[in-house]
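Notes to accompany the following structure.
A protein chain is absent from this complex, but the other protein chains hold their places.
As written, the chain order gives the labels A, B and C, with residue 1 at the start of each chain.
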Amino acid sequence: MIPRYSRPDMVAIWEPATKFRIWYEIEAHACDAQAELGVIPKENAEAVWKAKDVEFDVARIDEIEAVTKHDVIAFLTHLAEIIGNDQARFVHQGMTSSDVLDTTYNIQLTRAADILLADMDDLLDALKRRAFEHKMTLRIGRSHGIHAEPTTMGLTFARFYAEMDRNRLRLQLAREEIASGAISGAVGTFANIDPQVEAHVCSMMGLKPEPVSTQVIPRDRHAMFFATLGVIASSIENIAIEIRHMQRTEVLEAEEFFSKGQKGSSAMPHKRNPVLTENLTGLARLVRMSVIPAMENVALWHERDISHSSVERGIGPDTTVTLDFALTRLTQVIDKLVVYPDNMLANMNKFRGLVMSQRVLLALTQAGVSREDAYRLVQRNAMKVWEDGKDFKTELLADDEVTAALSPAEIEEKFDLGYHTKHVDTIFTRVFGEC
Amino acid sequence: MIPRYSRPDMVAIWEPATKFRIWYEIEAHACDAQAELGVIPKENAEAVWKAKDVEFDVARIDEIEAVTKHDVIAFLTHLAEIIGNDQARFVHQGMTSSDVLDTTYNIQLTRAADILLADMDDLLDALKRRAFEHKMTLRIGRSHGIHAEPTTMGLTFARFYAEMDRNRLRLQLAREEIASGAISGAVGTFANIDPQVEAHVCSMMGLKPEPVSTQVIPRDRHAMFFATLGVIASSIENIAIEIRHMQRTEVLEAEEFFSKGQKGSSAMPHKRNPVLTENLTGLARLVRMSVIPAMENVALWHERDISHSSVERGIGPDTTVTLDFALTRLTQVIDKLVVYPDNMLANMNKFRGLVMSQRVLLALTQAGVSREDAYRLVQRNAMKVWEDGKDFKTELLADDEVTAALSPAEIEEKFDLGYHTKHVDTIFTRVFGEC
Amino acid sequence: MIPRYSRPDMVAIWEPATKFRIWYEIEAHACDAQAELGVIPKENAEAVWKAKDVEFDVARIDEIEAVTKHDVIAFLTHLAEIIGNDQARFVHQGMTSSDVLDTTYNIQLTRAADILLADMDDLLDALKRRAFEHKMTLRIGRSHGIHAEPTTMGLTFARFYAEMDRNRLRLQLAREEIASGAISGAVGTFANIDPQVEAHVCSMMGLKPEPVSTQVIPRDRHAMFFATLGVIASSIENIAIEIRHMQRTEVLEAEEFFSKGQKGSSAMPHKRNPVLTENLTGLARLVRMSVIPAMENVALWHERDISHSSVERGIGPDTTVTLDFALTRLTQVIDKLVVYPDNMLANMNKFRGLVMSQRVLLALTQAGVSREDAYRLVQRNAMKVWEDGKDFKTELLADDEVTAALSPAEIEEKFDLGYHTKHVDTIFTRVFGEC
Partner (left out) sequence: MIPRYSRPDMVAIWEPATKFRIWYEIEAHACDAQAELGVIPKENAEAVWKAKDVEFDVARIDEIEAVTKHDVIAFLTHLAEIIGNDQARFVHQGMTSSDVLDTTYNIQLTRAADILLADMDDLLDALKRRAFEHKMTLRIGRSHGIHAEPTTMGLTFARFYAEMDRNRLRLQLAREEIASGAISGAVGTFANIDPQVEAHVCSMMGLKPEPVSTQVIPRDRHAMFFATLGVIASSIENIAIEIRHMQRTEVLEAEEFFSKGQKGSSAMPHKRNPVLTENLTGLARLVRMSVIPAMENVALWHERDISHSSVERGIGPDTTVTLDFALTRLTQVIDKLVVYPDNMLANMNKFRGLVMSQRVLLALTQAGVSREDAYRLVQRNAMKVWEDGKDFKTELLADDEVTAALSPAEIEEKFDLGYHTKHVDTIFTRVFGEC
């Protein structure tokens, strides 16, 4: 977790105080269920709720853990200090530490997912708004970094929207995957605790009971969760790289918003660096690096070993905090991106109509010219543009062999940009359900 | 693709002949749609189907490609050789190579997913059968590789079933993700081709149209697909490691099936190596290694660059072929796994009842003994077992302080293994819907 | 950086105070060199050293950065507050922020490497001591987790020593790789600063000048550095997994040291979990996960983009801190590992001599018995051991067909364990230079 790439709400999920609060709620709900089953006295279950509004003393718990070398016991000891040793004696009965720890970890990931889903909603809003704003803003489409055919900036935003919308669905599924809890005892047999306790705790904490756990909740769920975050990060990188390209000096079709106060802007107006999207490129790598360890965590020995734990202490907070920051930063970038339609047009016209050469080629063949001849005609005019700086349409109109096949109006028509935008509405309707 | 880890059906998907067949079908369906729209003559569309039952000459296509340096053009040239240049002249009209290539790749991945789904069905069948067979086969549960509490072999199979069942759902979703096609032209604007062509081709080929493509289908879909395969591979590793542990000399609770013919078996009966599951452990790594490159492929430049292509030429076949082989091998291992219930019992009793110490501890405290005293009582009897090879239950029954709190019948009850299996049916019902 | 897996010396390297101290030293040395070249006045260079013993006010620098949004400018502003605006006016002249930042990062990595090298020395010491202690402690060697032939515990420690010794050399090389500095200006041309400044700063800071830098030091150096840490981590995992196996209940050839105070030890003496080595397994994954991002960082755009920066802010501290902790923890584990030679012997004899079956087979063929017959003879006696619990040597001695080929003394000799240890000294001499 890197402070400068962290937002407080997500950080809060991973703070000790939050963790202890969740532990407490799990234990208290478990006592309720145990009392309902007649396993422990009702008054002891009720007594646990006396700590409902107490803020646990993290330092005190750490102090106890330094002696007991066991975090759950330390917490329970502190809880007993609050509600009284006698009242506390049935807390945690029949449970194993992992019941609390694993269920808590999943609650934290679920809450993290909720924040990320909200982040994605904001991002989707921004992308949609900018897509409609620039629905018909013409721009050259590029394959291999080379001019191909015209497209629109709206379509660029629309495809980012569609991609992030898929990611939102993936994250929703990953959230469901991870929203399971287990209160099943030392090796998952419910030998010492009734499954109804698990059912009650899960219900109260917004989880589904894990159908079959061992000492732990199976880690394929977590692997899928972090893999999904890795895909989202890769999409962030995808958008970031588009913007970085748009901002490079020779292209300059857009710029990240640059606040007036930021030093150095106006004395070197050419030197506005796309540092936010470059940063997002790096953050994507940081998020993605959790994927393989999360997968390596799946193969635990028998009913559990604890090799996954240190990994999860790292990637749980680090990955969700970084992705939350990245999504939010990306939303700001999209929201405030300064788009330069004039530069887009200028870039498109950089080679004076040459990007239309394929359309002309096609028109010539459709007009009955042989493929070879059509190619030769296009080629000789294209070369005048490329080498001598002529205008492609002008040259075509002046080429008798071309005009023998195509009328001036037909040639003009090949340079009509509306040709390229005629299905933008179709695509928008597919993506947004409206256009 | 490593020959010894390859199965013919999956390999066939990736053979040039299959690829050309799919290209052909896409082109032919596109012609039908173009004819329907009146863009090309009906007879030309019909003529394309003359090649329906022709086996394309891969060597000939390669020969042409060596000259044209363009695979799609080489194929189209060969197709024209079959149906006649004149008839072929409208084939591919308005399309770009990527329309064919990307749609084909997704068809291949979709078919690969179908084989993998069938593989998983077989694996689930085997796991379920073995789970019910050993539903009540007692076995010591282990955390950290150390004996914890009893469980059953059936629960082990059941949790693998549940995990693979989740993977099956994930794969189903990944298959849906990847089942999209695009016939949208050079930069995805449908400038040169009507969206209805895409709709028709996709419908005939079992795909959904990609809502917004550029020159290519967005690669977040593929990242998600390969990430999902990586999770499945990790679950394979999880099962493999369980079996490798069970087979190790000191444990010997199960063995991979060992065919009579295999050299060296009976002269060294202790030396039956779990080579299949070790192999699966390695294959899992091979499958997993495609995940990061697939994610790195997402961030293409503008409307496409071709950096993803070489990666996909590798990981497409390699990963699906390897995973297909691994799933099938795992099914065989599970199906024929030789389970040794007697050894399971012997292992469980290795420390003469000590695994019940926690139950006794709990019983003592529930009987009113203070936590400290209960601990002391358990400890002193446990030590006789650990250090002097005594039997735990016998020692407890002979300890006056213990029997003052617990009756002999109560002590006996703590060693009743039924205590640990009483909820197996509950868990089976959760997992299988029956027990 | 996970607090519980962090040691203060390594953490200190990455603290803001350390960073600012290094920045200061670089700036001060640069001023000296500039003064020597006559570019700035000597008294200004000398004035910078007034801050030599000042502890920089991190909070104040953060405060300034909040306004300037530029960390180096914030630091320089604070420095000017200390030594006076007028005296400070030549500080940083001709330099670019990256000159300071990149050189500092490499100094931090170099210092981190020095700590890691010292860690490895301690680990090597512990491994060597334990190797000699158990040079001849007999133990069954296992392939595939299955008993193979005898070896010694000393050889196990010796191979870990040899592996870590290779790692030490690799780390030494990686340290040399990373010990470069650059003071070369905006795009690395020394347009605004003389190469002698770089030479002086590097010399004073223990670095070599980067032969050709751009705005940044090339990141292949860092990729190699983190890849090397990943290999070391993998070796840690290798050792950890050996110990985890040795400690599992059925094997029990060794145990991690278990302090008396640790809760729960003696009431469940069978339940001493190898949590330290399991933890090391997870920490290895955490270290390893930096390798790919560090490699992805190599391909920066043109003379630099800043995508690497966020990655390095994460993996720089996280990876070195985790590896430092892991190495130290491993040293403690090795140092205090409780080895059980008796259990090793008991395990070796688990199948009553069967592990010698291959030796007997070989002896029979060498005595002129055909391969088929030899196999049959070994097989029929082996089966009595395997299935009926007989002793292999006893059975062989009672088998007339066997004794017809091998004398009792020859048979006895095949069970002599000295046969397996006769080259231990040779191997020790290779590894340690002594035996």
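Assorted remarks:
Note that in this section contacts are C-beta pairs under 8 Å (C-beta built on N, C-alpha and C of every residue); 3 or more make two chains touch, one makes a residue touch a chain.
Model, not experiment: these values are computed from the prediction.
Annotation: of A:V54, A:V67, A:V338 or A:M383, A:M383 touches the absent chain (contact as defined above). Interface note for the absent chain: among A:S97, A:Q172, A:Q196 or A:Q358, the touching residue is A:Q358.
Shown as candidates are C:L300, C:L345, C:L397 or C:C435; the residue that touches the absent chain is C:L300.
Note on the undisplayed chain: of the listed residues C:N44, C:Q108 or C:S235, the one touching it is C:S235. The missing chain lies against chain C, touching residues 94, 141-145, 148-151, 155, 158-159, 162-163, 166-167, 170, 173, 177, 185-192, 195, 209, 211-215, 218-221, 223-224, 227-228, 230-231, 233-235, 237-238, 240-242, 245, 281, 284, 288, 291-292, 295-296, 298-306, 358-359, 362, 419-424, 426-427, 430-431. Residues of chain A that touch the chain left out of view are 140, 142-148, 244-245, 247-251, 266-275, 278, 292, 296, 347, 350-351, 354-355, 357-358, 361, 375, 378-379, 382-383, 385-386.
Taking the complete complex into account, residues 2, 4-5, 68-70, 73, 244, 261-263, 273, 275, 278-279, 281-283, 285-286, 288-290, 292-293, 296-297, 301, 305-311, 313-315, 318, 322 of chain B touch the chain not shown.
Everything that follows uses one rule, which is that only the chains that are shown with their structure count from here on.
Rounded to whole angstrom, the centroid-to-centroid distance between chain A and chain B, based on C-alpha atoms, equals 25 Å.
In chain C, 244, 273, 275, 278, 292, 296 are the positions where the chain touches two or more neighbouring chains simultaneously.
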